[in-house]
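Of the protein chains in this complex, one is absent; all others appear in place.
Letters are used for the chains, namely A, B and C, taken in the order the chains are written, and counting of residues starts over at 1 for each.
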Amino acid sequence: MWRWRRRTEVPLFVASTVFLGCYAVRILDDDLPQGWRDALLAVTYTTWAMFVADFAVRWRISGRGLSFVRTHLLDAIVVVLPLLRPLRIVEIYDSVQHRHEHARLSLYARVMSYASMTAVLLGFAGALTVYAAERGAPGATIRTFGDSVWWACSTLTTVGYGDVTPVTPEGRTVATFMMAGGLALLGAVTGSFSSWLIQRFALDEDRRPPGGLPGGLG
Amino acid sequence: MWRWRRRTEVPLFVASTVFLGCYAVRILDDDLPQGWRDALLAVTYTTWAMFVADFAVRWRISGRGLSFVRTHLLDAIVVVLPLLRPLRIVEIYDSVQHRHEHARLSLYARVMSYASMTAVLLGFAGALTVYAAERGAPGATIRTFGDSVWWACSTLTTVGYGDVTPVTPEGRTVATFMMAGGLALLGAVTGSFSSWLIQRFALDEDRRPPGGLPGGLG
Amino acid sequence: MWRWRRRTEVPLFVASTVFLGCYAVRILDDDLPQGWRDALLAVTYTTWAMFVADFAVRWRISGRGLSFVRTHLLDAIVVVLPLLRPLRIVEIYDSVQHRHEHARLSLYARVMSYASMTAVLLGFAGALTVYAAERGAPGATIRTFGDSVWWACSTLTTVGYGDVTPVTPEGRTVATFMMAGGLALLGAVTGSFSSWLIQRFALDEDRRPPGGLPGGLG
Partner (left out) sequence: MWRWRRRTEVPLFVASTVFLGCYAVRILDDDLPQGWRDALLAVTYTTWAMFVADFAVRWRISGRGLSFVRTHLLDAIVVVLPLLRPLRIVEIYDSVQHRHEHARLSLYARVMSYASMTAVLLGFAGALTVYAAERGAPGATIRTFGDSVWWACSTLTTVGYGDVTPVTPEGRTVATFMMAGGLALLGAVTGSFSSWLIQRFALDEDRRPPGGLPGGLG
């Protein structure tokens, strides 16, 4: 199991970057000749097939049933949504550090790395997909990739201006997942801050007696 | 008490699904002949009456006064809002597990099950009710059930695009409850993440000395 | 000090309800004859004067300087914003319970009482004030009190549809305070949920070994 992972780590990461790149170029470059488009599509599907094969092999090696999917939920998700595949870079970096006996990243650093990278990747992949779905639609307000990125930012932070919004069913389906992602991102930021404050407070408590907030609430 | 609950569990869950189904079909199928509409309405009210009767019987058996309502708040709410009735499936699943001596769901799994199921049910029931209130209204922006679902998603995640919004008093009343639901959902997601991080940190602390976040805040 | 508070509690609470009622009637009833309007205005200012006098007397009795204002921040705020005065009902109920040797409200019940009451009062008072500022303005989207309440709900839950929004400087100033209130409300809901979960977890921990969430994060 570990040997398989170690050997496939780097090629799979390259593949996931290639996947994202091909997907992006196909959507963003309108003047691409048909031959190139087909080539990019072929590369996209080939890399995707690699992810599926890797997951299948690892499942096989583990010799376990459905419980494998449950304990490798993130891996299963990135098989279905390969655009999020580069997320695994944090895990890889972490395991590399571990192998070299270095200190692993602290919990906050890991949560923040995951949260920021998920936000950026989810935003980029979502903006691409929504832009692809919306650009030809009648009555669409998302007309350029810039609009789509702007919309993605306002969605992931749960601000939601609504000046540009998807109007097609496909765009709105992707948008729903991005809203859920925004909710989770908010949870990660808030949770990290909250637990960091609690830890700081525990350290501070030794030096001073506990006191309440001002006002009549306490 | 427990015997009554065990016997009524399955029929009541079937009834709650039937209730939701009838309610949905009546609203979504515009071409339904009047005879069918009346039949569905009758089924809707019959199942609702069953919920009320079940609550009344359990209240009677408990031999308690108003304090019964206070300690069974969720049950009281689903009597008034039977669309949320299927929520009890988590509780049922949990009690079934308990009886068979299996491990009960962990606290996080339960909170996440409740939060996701509440979000889906509240979204579906709210989208149905708002759609029923809005579709005939002059100047309405919610014109299809798809619009209504899209609006429900953006409301429950507190994103709130505002490209489609209810304009009738009934629609807005339902919407207010859904916004409160979105606030609670956000609280549940954030709170779970926060407490999970705090717990993880406490475990991690044993292995490494405590350190702060970078920056001048500390 | 305590004697003064005990004696003035009930009359001041009645006065604060009268204040809110007069303020609401003056804004909502357009056909009110001028004589009545003047009478209501007089009552409004008289009750406000009572709040200021009460605060001044208590400050005097305490014999303290500015530190009195700091430790009675909520009291100082309701002197400036008497519309929020009824908020003190939770404190009064609490102190009454305390005197009668009953159990005081639990911390969660108190936080939730405060949060819900603040939300309802802030929403009602804010909707009134914004409606008063907006109804005559050119290009206003808030045209009825219903619109104003709808806007207040979407603001306090931080959903922010933006289908109706204040356009006058006064309306927007009030709106800014309501947005801050919504942020605080969200904090209260999330914080309560989070701390409740942590407490539950601590109770659960005794019965089962600690386990992480599924997925590769841990």
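Here is the rule we use: a residue touches a chain if its C-beta (ideal position, glycine included) is under 8 Å from a C-beta of that chain, and two chains touch if they have at least 3 such contacts.
Note that the structure is a prediction, hence the values are computed from the model and not measured.
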Neighbouring displayed chains - absent chain, whole complex: A, B, C
Contact with the hidden chain (one of C:Thr118, C:Ser148 or C:Ser194): C:Ser194
From C:Ser16, C:Thr44, C:Thr129 or C:Thr155, residue that would touch the chain that is not displayed: C:Thr155
Residue among B:Phe13, B:Trp59, B:Tyr114 or B:Phe145 touching the omitted chain: B:Tyr114
Chain B residues that touch the omitted chain in the full complex: 70-75, 91, 110-111, 114, 158-162, 190-191, 194, 214-217
Where the unshown chain meets chain C, residue by residue: 103, 106-108, 111, 155, 158-162, 165, 169, 172, 175-176, 179-180, 182-184, 186-188, 190-192, 194-196, 198-200, 203
Interface with the unshown chain - residue positions in chain A: 146, 150, 153-154, 157-163, 185-186, 189-198, 200-201, 204, 208, 210-213, 218
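By our rule, only the chains that are shown with their structure count from here on.
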Counterpart interface for B-C, drawn from A-C or A-B and sharing over half of its contact pairs: A-B
Turn needed to bring chain A onto chain C - CA fit, degrees, nearest 5: 180
Type of chain A:chain B copy interface by residue overlap (half), same or different: different
Approximate Å spacing (C-alpha centroids) for the pair chain A, chain B: 28
Whole-Å gap separating chain A and chain C, where each centre is the average of the chain's CA atoms: 39
Per-residue overlap in chain A, given as positions that touch at least 2 other chains: 111, 158-162, 190-191, 194
